[in-house]
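Yeah, one chain of the complex is gone here, protein chain that is, but the others are all in their spots.
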């Protein structure tokens, strides 16, 4: 099943500077071969269910391996059976209406 | 890796009465043998990463099979390496402070 | 406008033990006179838009006042114009189907 996901990984217990942890997650997602779009509050991801969820687990493993003892992650998952839709389609359909 | 998850499945394109879809998801989660706590806005889940995520995928499959063409799901994921914590521990630690 | 909200406040930069911050938020919400239901992953809240959002802001003020430098909060907001629904109605409608 194809999914469009939005991911935000929040490391807890490692202070307030989180960019290095987010950058690690970006590299994990890139290496997984997923289509991704980094934005100010997270990362949009497009792919099949199993590899996307495996990549999110790999993000948790990588962030814990950096010494982070606790992680809080938000994920939104979109699936649809009526038609295929990409991340770029989703954005373009709104931008077209905004002119 | 053990996870504590909060799950909210929102069926789209099937009107405004969603309880039957949520009930279907509850049965899927129960049949997966996971520890779950239904609450007004979702379901708290405790388990290992892979079976929890497989059960959430099974919820999507079941809701689509009921004729729902589009699903939006929110998931929050908690992992920690410092200590083991259950759903009931998490709630009890706050309730103890509230007296 | 009436809202049903789910709230999860995540203090960042104060270590991994967060229960005291969550308990502070519970007291803020109680003192605001809102209908609330604490669950393992957050708090369900029922009320009018403005007082609910003001109470969530008061939670941020209170947690920062405890010395927390950064906060990440998730909120889900449900509104409907077709009928009135309470937190307890929402839970009961699913539980009735589960038998």
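Just a few scattered comments:
In order of appearance the chains are A, B and C, and numbering begins at 1 in each one.
Heads up, the rule we're going with is that contacts are C-beta pairs under 8 Å (C-beta built on N, C-alpha and C of every residue); 3 or more make two chains touch, one makes a residue touch a chain.
Just so it is clear, the structure is predicted and the values come from calculations on it, not from any experiment.
Contacts of the undrawn chain with the visible chains, over the full complex, involve A, B, C. The chain not shown here touches subunit C at positions 1, 13, 49-50, 53, 56-57, 60-61, 64, 69-82. Although one chain is not drawn, its touching partners on subunit A can still be listed: residues 4-6, 8, 16, 19-20, 22-23, 26-27, 37-42, 44, 74, 76, 78, 80, 82, 87-88, 90-91, 93-98. Residues of subunit B in contact with the chain left out of this view: 10, 12-13, 15-16, 18, 69-70, 72, 74.
The criterion applied here is as follows: only the chains that are shown with their structure count from here on.
Interface subunit A/subunit B: over half of the residue numbers present appear on both copies, so the contact uses mostly the same residues.
Centre-to-centre separation between subunit A and subunit C, using Cα means, comes to 25 Å.
Note: centroid distance subunit B to subunit C, computed from Cα atoms, is 18 Å. Shared interface positions of subunit A, defined as residues touching 2 or more other chains, are 13, 69-70, 72, 74.
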